[in-house]
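A single protein chain has been removed from this complex, and every other one stays in its place.
Going by the order they are written in, the chains are A, B and C; count residues from 1 in each one.
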Amino acid sequence: MKKLRIAIVGGTGYAGAELVRLLTGHPNADIVAVTSGRAAGERLSAHCPWLSTDIALSSFDAEKIDADVVFFAQESGFAMENAATVISNGAKVIDLSADFRLRDPAQYSRYYHREHSLPLPNFSTVYGLPELTPHEDIVNADLIANPGCYPTATLLALKPLFDAGLVEGTPVIDAKSGVSGAGRSRSETPYLFAERSGSMSAYAATGHRHIPEIEQSLGIPIRFTPHLIPTPRGMQITAHLPIKGSLERDDISHCYHKSYTNHKFVNICANNPEMKQVTASNRCDIGFEIDAHTGYLVVISVIDNLVKGAAGQAIQNMNIMFGLEESIGLPIHGVWP
Amino acid sequence: MKKLRIAIVGGTGYAGAELVRLLTGHPNADIVAVTSGRAAGERLSAHCPWLSTDIALSSFDAEKIDADVVFFAQESGFAMENAATVISNGAKVIDLSADFRLRDPAQYSRYYHREHSLPLPNFSTVYGLPELTPHEDIVNADLIANPGCYPTATLLALKPLFDAGLVEGTPVIDAKSGVSGAGRSRSETPYLFAERSGSMSAYAATGHRHIPEIEQSLGIPIRFTPHLIPTPRGMQITAHLPIKGSLERDDISHCYHKSYTNHKFVNICANNPEMKQVTASNRCDIGFEIDAHTGYLVVISVIDNLVKGAAGQAIQNMNIMFGLEESIGLPIHGVWP
Amino acid sequence: MKKLRIAIVGGTGYAGAELVRLLTGHPNADIVAVTSGRAAGERLSAHCPWLSTDIALSSFDAEKIDADVVFFAQESGFAMENAATVISNGAKVIDLSADFRLRDPAQYSRYYHREHSLPLPNFSTVYGLPELTPHEDIVNADLIANPGCYPTATLLALKPLFDAGLVEGTPVIDAKSGVSGAGRSRSETPYLFAERSGSMSAYAATGHRHIPEIEQSLGIPIRFTPHLIPTPRGMQITAHLPIKGSLERDDISHCYHKSYTNHKFVNICANNPEMKQVTASNRCDIGFEIDAHTGYLVVISVIDNLVKGAAGQAIQNMNIMFGLEESIGLPIHGVWP
Partner (left out) sequence: MKKLRIAIVGGTGYAGAELVRLLTGHPNADIVAVTSGRAAGERLSAHCPWLSTDIALSSFDAEKIDADVVFFAQESGFAMENAATVISNGAKVIDLSADFRLRDPAQYSRYYHREHSLPLPNFSTVYGLPELTPHEDIVNADLIANPGCYPTATLLALKPLFDAGLVEGTPVIDAKSGVSGAGRSRSETPYLFAERSGSMSAYAATGHRHIPEIEQSLGIPIRFTPHLIPTPRGMQITAHLPIKGSLERDDISHCYHKSYTNHKFVNICANNPEMKQVTASNRCDIGFEIDAHTGYLVVISVIDNLVKGAAGQAIQNMNIMFGLEESIGLPIHGVWP
């Protein structure tokens, strides 16, 4: 097979650099362009010294970009403006921002404080969570909306339970994220090492922007509070789910195994997984316990926010879209310690 | 006033050493003995080089200990065996273990896997959470059961709301603790720096032993899962509380201020507090947000698990017990960064 | 004694906030003003939520400041402009910047890239390292130049050895600092938590600006490279010192004990001290080993860069200047873990 010609828009941020890192080891990929708004003309490695590469950064020009796949690793708003042009010129787009994740433009406006342009005329977009989205929808799309990190970890853990009708009442989702989720350019005091080290805090304790993305899939309101944990990478969801009293461990196990038998990146654990066991891997590990005392199921899922929660999942979508084996080029083991 | 003569049983663990650190700066305290099971005869500073002191460690002998107050900074089981003897010899006991926290011996047996001896004959014990326990009860007690760290952070945040009847249904308490909560002698693989750094995990996702202590005070079952956070000290509680729909921010504020107006160590914050802002201080900072979307109140409280959650609160209890101003010798500011 | 009326210029930075934290517990101090360039009019606690205080921030006005002592916790350049006015109005100044540390204005210009104004006319300034500077000089000064953090840790470890003629040849000083040394407003990418966590690096591998301050005291050129360590606070110096072959451990011990017998904040350790054992304390702990294999003495000293390396030492200078016992209000124990 001819190698896919890849362009990465926004290569010096955490997700963009992670795309470069993973795709340079991908046997079917050939990176033809990495763009940067601020550093065009300079070497990528000058900004990302962990990457051992000669790639020179270029400017983004939607009209001229020449690639089979274009990854947008940009802030929300960018894809809305540029996707149609890029697709018209013959490329598929995989967008890591929120622009095409929500079906309801009103929700987008409310949470992202920006009017949403009309849906892409003549082009098909799909929300691409590979373990939950039918693969033929991914194959046929012009643009894949790569899910957010919190929705990925939450939906992989909860969607099968909701689909099976096992949860009753409001799910309480207490989420924890490493600091890289804030991005590389959030150089404000609260993100400084001296402030973050040895601390943690809730943020957006109510009203976080990933709520509508999760609710769109689950179909009911969720109680959701995310926290910043003093670790550079990683994400853990602790979901407290009211359940029917008669459920037993095997019922939950059965439900998960039915959903994920053929999905090698989702791993149902005998014990509660911990955040670091999936660092730098594309896995989502899920554990659970029934709390008979209160009638709740506690589900814990962990991902690497930059891999399964961003760049890795984007590549998994690319693999599916182009008929490749979905795990090609993606690490299955975590890096530990 | 004559200085109180203090003995600390278990001086090389984290809570015991913290008692030494704080009490050497206390104007009304005179440390007359620090004991250690393993290191009697050696200098305390050889085991705790952060303490600049000439104190030599001694052996514990319940019959011979000669002090006004004896702090037990030992594992559960120790106080049951030794408290009566120490009290009989004329000392007050402040116990940092769980031995006398639970009123129901059956609960103690269930959660601590040990039969509880009968209540102390002829002696009075009190659960001493100074902002919630009547001070005259503390003054009149022979033994103070110093609360657990999770119960301290949880009850200070929740008890006023429950007493005022503002919460309806099961509270979901998602707790986060620094690693020192495991103690200094838990030298097992999961507590190694290399394993913990950059990670986090739930533990005792159901059935944690602090649950009955919290439920004894609140009077209803709680959903509770604690997590280990990669920080040496600190504790945060995120409580998701179903509330009556008509409640507003001012109702909650009013409830808290009524409870804590005269309590300088509880601080109701305009913003969500973060874990580190109370490091090395005896404060408990509390913030909250109403989530109208789902009908929940989100309450966040932070303490230093070794100060307000252990040694500091024990000293606060001592101050009250002996008629001193309750804040003497206790830091009010956090150490940052 | 009447309380000293204290003003702190620059109260929301790390050193300034540390002055507030320590001085609010100082029995002879009364903080009458805390200024801030950016946040005048706001509450200090809004910017420093770890401080439990009602202090409101004010603007700095050199002409109007009314205090017995004024601490300058500002960038270099500020003291040169404002010290004379403040002193003329009757206050003593303790300056935490580099403005008056170097005797040679040419050195100042070279390392701080700014012309140095003439020495303060009619006023006396002193470099105040309390264990090495004669206390009468501190008492008689109008302005105390509070030493830099690296010079404090280095000179306390090396000066007695040099004065005794024990070192031959170029000392190699390999220094390590926590990230707070960069200040609270250095919100650039390299200081972000996500970048710093799990990493370390040398910076200013040659030509660091604290070199002339150390050389001014030792009298010979030094090889000096500092490193940034992933910890918020703390500093360690590892000095590799070529020595005369016949020296033994006792010779070094004797030299140190002669110098520091009456100095409670300098502690000569039997073992190599580690960085955290002096966290939040005003101590400097020093350990050493002779490497007979190569003819070197290895000396290790640790301080808290914000206490003995900044705010604590400034208060120690204040105590001496005003005839107080030098350790009043200053913590001797470290906070651990």
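The rule is short, and it goes like this: contacts are C-beta pairs under 8 Å (C-beta built on N, C-alpha and C of every residue); 3 or more make two chains touch, one makes a residue touch a chain.
These numbers come from a predicted model, not from an experiment.
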Per the touch definition above, residue among C:Ala40, C:Ala106, C:Val139 or C:Ala205 touching the missing chain: C:Ala205
Full-complex contact with the absent chain, from C:Asp30, C:Asp163, C:Asp251 or C:Glu289: C:Glu289
Residue of B:Thr85, B:Ser197 or B:Gln216 touching the missing chain in the full complex: B:Ser197
Of A:Gly148, A:Pro232 or A:Gly295, the one touching the omitted chain in the full complex: A:Pro232
Sole residue of B:Gly11, B:Gly128, B:Pro147 or B:Pro232 that reaches the chain not shown, by the stated touch rule: B:Pro232
Residues from chain C at the interface with the omitted partner, ascending: 170, 172, 174, 176, 178, 194-195, 197-203, 205-207, 211, 221-223, 225, 227, 229-234, 236, 238, 240, 242, 272-277, 279, 289-291, 293-296, 298, 300, 337
For chain A, residues in touch with the removed chain: 14, 17, 20-21, 24-25, 48-53, 180, 184, 197-198, 232-233, 264, 267, 269, 271, 273-274, 276-281, 283, 285, 331-337
On chain B, residues whose C-beta touches the chain left out of the figure: 14, 178-180, 182, 184-189, 191-198, 230-233
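Note that in this section only the chains that are shown with their structure count from here on.
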Angle of the C-alpha superposing rotation, chain A to chain B, to the nearest 5 degrees: 180
Chain copies touching (chain A, chain C) - same or different residues, decided at half shared: same
Distance between chain centroids, defined by C-alpha means - chain B, chain C (Å): 35
Distance between the centres, which are taken as Cα means, of chain C and chain A, whole angstrom: 46
Residues within chain B bordering two or more other chains: 197-198, 232-233, 273-274, 276-277, 279, 337
